[in-house]
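For this view, one protein chain was removed and the others were kept in their places.
Then we have chain A:
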């Protein structure tokens, strides 16, 4: 009677951890499993039989790979734009005292707090009033905007924890302002900048609401998935989803492997 209860108590943390992991990973498992399905109708919601057809021809559905490539391009440029601007803003907010600093400090996080649908609608109103043609550029501008606050948050935390003496030491050791920034400030802030960039890429790549409002005739990958779900869901969508998941996991594992190897190379 007491024995199983004791066992449960000792292993509670492990069980809770495994449960959470299962909860997180189950949707991905379903996506992966159904990427090997051969559905009977147009909808890929019921398991029929195992098939590799979709994996052999991921671009077999009209417009899918075009929208995927467009999403990747937008995510790439939005990441670059948001990371460069966000890093500069974060440094300015931490290092310099200027007029309206307090206002910028709180307003910069507005896109995080504001309902996405509201931002989407107001951006559309703005673009229409300014007479800007909706498409690639309006999507990009919108994405840079909402990614910005995440980059600022990530970089700011890193810069705040950075000892200002390090830069003084660099200047003391004959590094001018540019060298100090490139050799000391930037490398130390890099983890924060990288985190902001990764977050931006992920956010931009799968954004639907804001993109849908501001895209005009342009179709990104999330919009393609949404659109095709009205008429039927091709298995290729699951193939792309699975591939993205696997790539992300591989990137994380590679990062950890490199980190561990670096630690092992320099024993205490």
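Keep this in mind: contacts are C-beta pairs under 8 Å (C-beta built on N, C-alpha and C of every residue); 3 or more make two chains touch, one makes a residue touch a chain; residues count from 1.
Here is the rule we go by: contacts and distances are computed from a predicted model.
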item	value
From "Spermidine/putrescine import ATP-binding protein PotA", "Deoxyribose-phosphate aldolase", "NADH-quinone oxidoreductase subunit H" or "Cell shape-determining protein MreC", the hidden chain's UniProt protein name	"Spermidine/putrescine import ATP-binding protein PotA"
Sole residue of A:166, A:229 or A:250 that reaches the chain not shown, by the stated touch rule	A:166
Absent-chain contact - pick from A:114, A:188 or A:244	A:188
Interface residues of chain A (partner: the chain not displayed)	163, 165-166, 168-176, 179, 183-184, 187-188, 266, 268
